[in-house]
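What you see is the complex with one protein chain gone and the rest in place.
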Amino acid sequence: MGLLGTGILKGLGVTLRHFIDTYAEDLKYILNKSGVQQPRPLRRQSPKARGLVTVEYPRERLPLPENFRYVPFLVYDTEKQDDKCTSCGICAKVCPPQCIWIVRTEDPVTKRPVPQPKEFYIDTTICMNCGYCAEFCPFDAIKMDHDYELSYYPHQEPHARLVQDKAELTKPDTYHASIHPTDWHRELEDRAAEEAKKKAAAEAKAKADAAKAAGGSAAPGAAGAKPATPAAAATTSKPAPPKAEDKPADAAGEASDQ
Amino acid sequence: MAEETTPPTSAEPAASKPAVPARPAAAAGGAKPTAAAKPAGHAAPKGPPLATLTPELAQLQQQFGESVIAPAPYVGVLVNDLGKLREVMTYVRDQLGFDMLANATAVDYIKEGYIEVVYHPQRSKGGEPITLKVRVPRGNDPVAPTEVAVPSLVPVYAGAEFQEREIYDMFGVRFEGHPDLRRILTWEGFYGWPLRKDWREPYYEGDTKPFESRWPGGHHQLAEERVPWQDNVNYPPGFDPLNFQANPDAGLYDSMLGGVPGVEVEPNGQAQRSPQPKGVGASVPVLDRNYNNLADDEELQTDQIIVNMGPQHPSTHGVLRMVVKLDGETVTDLKLVLGYLHRNHEKIGERNTWLHNIPYTDRLDYICGIANELGYVITVEKMMGIKPTERAEYLRVIMTELTRIESHFWAIGFLLNDLGAFYTPALYFITERDLILDLFESVTGSRLMCNYMRFGGVSRDLTEDQIMRARELAFERIPRKIDELEQLLTDNEIIKARTIGVGYLPAERSINYSLTGPCLRAAGVPYDIRRVDPYSIYDRFDFDIPVFYGADVYDRYRVRVAEMRQSLRIVQQALNQLDQTKPGDIQAGKKAYNHRVPAGQAYGRVETPKGELGFYLVSDGGQNAYRYHVRSSSFINLNSLKEMTVGQKVADAVVILGSLDIVLGEVDR
Partner (left out) sequence: MAELTNANMPEELQNDPRVPDDLKNNVFITSLDKIYNWGRKRSVWPMLFGLACCAIEMIATAASRHDLSRFGWELMRASPRQADLMIVSGTVTKKMIPQIVRLYNQMPEPRYVIAMGACATAGGPFKEGYNVVSGVDKFIPVDVYITGCPPRPEALLHSFIKLQEKIEKQSLRNVPWYRKGEEDVIPVPVLGPDLVDPRRAQEIKGKAEQIAEGQPAA
């Protein structure tokens, strides 16, 4: 123990250093005219930075990490002009606070389910932004949004805005690609792999048919030329999404139990 | 610098404790519990029920014969004879050395018609807890508590006080001989016993999730539109709101008012302040500056007053309510009123599927969400018998230890706030904390509610960039900032004057109160679950358990600082070893969303920044937990607040509370 009061002085030294740092750091920034600089908010948040850390929010923004999650949205496939969602119901089941409601489309004639949601609601007043829906969706049809500027003052019906229906939830996949580039990239790869696999399967089938038509003699050769078809299906990182049968969700889940 | 190598027996530091605690400046005591601390041949029930008994339980059975039975398959032993419970527990505590009641809870077995009260005593020297149970018939009355009362264990384990009150509140089990058996999380007059299986919440939709109404015909409906009261309420039939007596605090003041003159407690339990003239009160001696009593005729006539602090109070760390009785500025009695943030975590947890609960555990102690997730996930893994991959284990450790650092930054900042250093230290530390949270956000997607753990793995791997960032933080930034923190605070004379000797609670009292976490280690007990009952891969790292002996606020602060350094060591080692594991290999088995957990029960626990966080889970083999109980350290640590505070100044009461570092989300759940 030193002299009484040295402890306090030491502490005051720290605050003084912080005070000086706030100016020193900015001076360095201003004086350093050499070439490219990190944008200010980033520079201020880097682990090496000293001095001010403030991000002047409406003018400056911190870049959001790709994984960032706020409320979910539905992805609309702009290429196929269709919802990606097949209304399999997995997201509604994994949602911990049960904030997702889905009405499945039915074929008006056969009454068989059609892989498309008729209605889709997310009650954002219950949503806990956990990200399970996006994580467990086998079709990459629901993703977590980055738009956090959702606060509003009520005009009339206070909560009308917070229960979002399908129209409000749907956003194009170009938007998804812009906020989740890595994820999107993976999706494209998956899709390409799947296309290739489908093509290969189709080709194999065509050949087999042709062989059959030719009378059996060419069949072994055709099979030998395309041996990889089933193996390729097994090795693609994502198994082919089960085409919405009656309950693909349960089947998949049940299987994974064991 | 005394290096403490063996854990002291609980009585040791206390016995040698002078009135003003001398502080052997023990730095990090590398207190590895020796093999002796772990009972040899200890075969604790793991996961699915085993009929084998631990040696302790076998010994117990020998000692008490018929009154302690263990019907196979059964986890733990059943104390058959309720009257003997206290005797058995005293034996467990004194003869078997299980000096700390880790957990007490209950399970409503509605089909069998009884409620089982479960106790988990443990040794402060380490090892796994043992399980003892008693049964009481549950009765079918919705409002009446059980007819048969369980003898209260408060005389044996002081830490049972709040836990028994919670069981009473949630299950309606009466405890005989409890000093203050009132509702704790809900309020007096609440209708029914919420955690009983036949009790339904107003928005009840189904026993278990997922609810049928969501898919395939999920037309959105607000919960309000579904229920008769159009709100989240439920009243008993014939309830008359215009004509009823509400007294949610019934019984609260009565026990405190005994010493307040001018107040008579009437037989009906209602305290009445009789119209006495002012100035008639307990006479308090007037002291001169040297605490000598001045002449009798100079005595003042003073009054004791009761002050409510909270639930809205800047220094109660949320919505805690402290009711203090003051004599001048000295606290003479203290009662806590909890439940202002009771969010029904356990009831919801029993409706949820196993997976659903992970993000909910984030909201228990929202300062250190990942640490809570780990506790839950390893308990479920224990029951399912799966093991996470190597890489996942490392990621878990890295994230959990970063959480510990972040949480201690927060705790110290706000302790200083309570001391009156308003916001400057807190601001500095929140800045550092934000950097850690940035990492969490970029990995998991959210700053606080990370939802990172999965059964058998974690949700996301660290990318190269993120590892770089973590390294920068762990090797460079945070060590520097912890040094700065120490420069700023540790030697500060004002802080020392305010904290040394304040909130003193000796080791053996702390153990009796089931105090855990940094507060217990500040009392000289090297009890840290990462060491005494290792989980995950903590046995691979080289780190110390910091122990201090002052048992006061200052040492609680120092323990936290030392722990941050140790956590850094762990993070550094884990980051260095991370590249020995396979990138991307973060999930054992196939990722699934509807797990079935084999029937059975387990008590799993981890060391969170606040102390021991335990999960007591009972599964009936389905997709949901039959019983989901959280043993929260913040809640149980509060048991001891009264003893720490009584006799101190009221200004120190908030400091002592700050040093306990509670988070209301975990206290009230």
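Here are a few things to note about the model shown:
For clarity, chains are labelled A and B in written order, and residue numbers in each chain start from 1.
The definition used in the following text is that contacts are C-beta pairs under 8 Å (C-beta built on N, C-alpha and C of every residue); 3 or more make two chains touch, one makes a residue touch a chain.
This structure is a prediction, so every number in the text was calculated from the model and none was measured.
Within the full complex, the chain left out of the display contacts the shown chains A, B. Among B:Pro202, B:Gly251 or B:Pro534, the one in contact with the hidden chain is B:Pro202. Taking the complete complex into account, B:Glu224 is the one of B:Asp94, B:Asp207 or B:Glu224 that touches the chain left out.
Summary of contacts with the chain left out: across A:Val14, A:Leu74, A:Ala92 or A:Cys127, the touching residue is A:Cys127. When the omitted chain is restored, the residue from B:Asn234, B:Thr330, B:Thr490 or B:Thr581 that touches it is B:Asn234. Only one of B:Gly126, B:Pro151 or B:Pro194 touches the absent chain when the whole complex is considered: B:Pro194. The omitted chain makes contact with subunit A at the following residues, 45, 52-58, 61-62, 70-71, 96-97, 124-129, 148-156, 158-159, 162. Looking at subunit B, the residues touching the absent chain are 185-187, 189-191, 194, 201-203, 205, 223-224, 228-229, 231-242, 244, 246, 248, 311-314, 318-319, 339-345, 347-348, 351, 359-360, 363, 366-367, 426-427, 430-431, 434, 447-449, 664-665.
Keep in mind that, in the parts below, only the chains that are shown with their structure count from here on.
Per-chain CA centroids place subunit A at a distance of 36 Å from subunit B. Touching subunit A in their complex are the following residues of subunit B: 209-211, 213-222, 352, 355-357, 359-360, 363, 424, 428, 431, 434-435, 438, 441-446, 449, 451, 459-460, 469, 472-473, 476-477, 484, 487-496, 590-596.
Put simply, subunit A touches subunit B in their complex at residues 2, 4-8, 10-11, 13-15, 18, 45, 47-48, 53, 65-69, 87, 89-90, 92-96, 98, 100-104, 113, 119, 121, 123, 128-132, 135-136, 144, 163, 165, 253-254, 256-257.
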